[in-house]
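Got a structure for you, questions after.
Yeah, one chain of the complex is gone here, protein chain that is, but the others are all in their spots.
Our next item is subunit A:
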Amino acid sequence: MASSCWGLSESLCDFPSLSNKSLRLMRKTIDDGFRDLVRQFSDQIDAATRPLQWFLNTLETLFTGTPWFVMLVLILAAVWFASRSVKIAVGTGAALLAIGFFGLWEDTMTTLAMVTVATLISIVLGLPIGILAARSDRAQRVIMPVLDVMQTLPSFVYLIPVVVIFGIGKVPGLIAVVIYATPPMIRLTNLGIRLVDKEVIEAADAFGSSPRQKLWNVQLPLALPTLMTGVNQTIMMSLAMVVVASMVGVGGLGKNVLQAINNQFFTMGFLNGFALVAIAIAFDRASQAFGKRLQKHAEVLDD
């Protein structure tokens, strides 16, 4: 090695790092401390996650327990009411029939239940945090770097503490999905509110609006297109995360993909993958069409 070090002394050649011994000690202390802490509060953690568990299980039983043709009609009705587009409804119907035909109906329903819960939680968390960030520059300065970490940290890395805290199962998977799917909701809520026309905000102030009146009458309605993009992004992110979530015990399409990866089942992998893509496209189109429909007032009429 000396040749690559231009004959310099060891301290200049190797990066001066902690010794292996102290590094090992550091890791052990943090890991053990964390584990002990989790063990100490395990009852509280269980209690806190129980409602989530219940919600997730109920929805999953509902989705998988309902006869397939009833679910199919319900999903198509939801898509139709959101988009009012025959094209999107027919496309969704065809995709769902194909999924069922290839024997993936039940797994798809499990995944849908998971995505529905994750999206709802992400909206419920993301909307108020986004509003807070939009209202205060200081809050924004604190929240934005956290979001950057949430979105760039490899999801496998934060799966580790999630598993340590919550164990293996649906809830930790759900939490991992929510961590990944909430940032776009927060970001787009913040952006949407900040981009509302300054003059309209001034008008709200000039007529004596309270902050609450301003939020409900002006900021949220005018930010709605951006908020809908946030919801759309949240759904897409949740669907993208189901494979990773299956690594900690979430069932459904993601689990099949994971099996296919481990066993090199080419056909199984692609069938499940395409099922995810089909659901993603259907939901994306339906939610975007819904967002556009809410903006009907922007259309110009011809007299």
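Here, contacts are C-beta pairs under 8 Å (C-beta built on N, C-alpha and C of every residue); 3 or more make two chains touch, one makes a residue touch a chain; residues count from 1.
Heads up, the rule we're going with is that contacts and distances are computed from a predicted model.
Q: Between "Succinate dehydrogenase", "FeoB-associated Cys-rich membrane protein", "Protein-glutamate O-methyltransferase CheR" or "Quaternary amine transport ATP-binding protein", which matches the UniProt record of the unshown chain?
A: Per the UniProt record, that chain is "Quaternary amine transport ATP-binding protein".
Q: For the chain left off this view, which of A:Lys21, A:Arg138 or A:His297 is in contact with it?
A: A:His297
Q: From the listed residues A:Val70, A:Val86, A:Val157 or A:Ala206, report the one that touches the chain absent from this view.
A: Reading the full complex, the residue touching the unseen chain is A:Ala206.
Q: Using the touch definition up top, pick the residue from A:Ala78, A:Leu222, A:Ala240 or A:Ala289 that touches the left-out chain.
A: A:Leu222
Q: Considering the entire assembly, which residues of subunit A contact the chain that has been omitted?
A: Against the left-out chain, subunit A lists 197, 199-200, 202-203, 205-210, 213, 217-218, 221-222, 224, 297-301.
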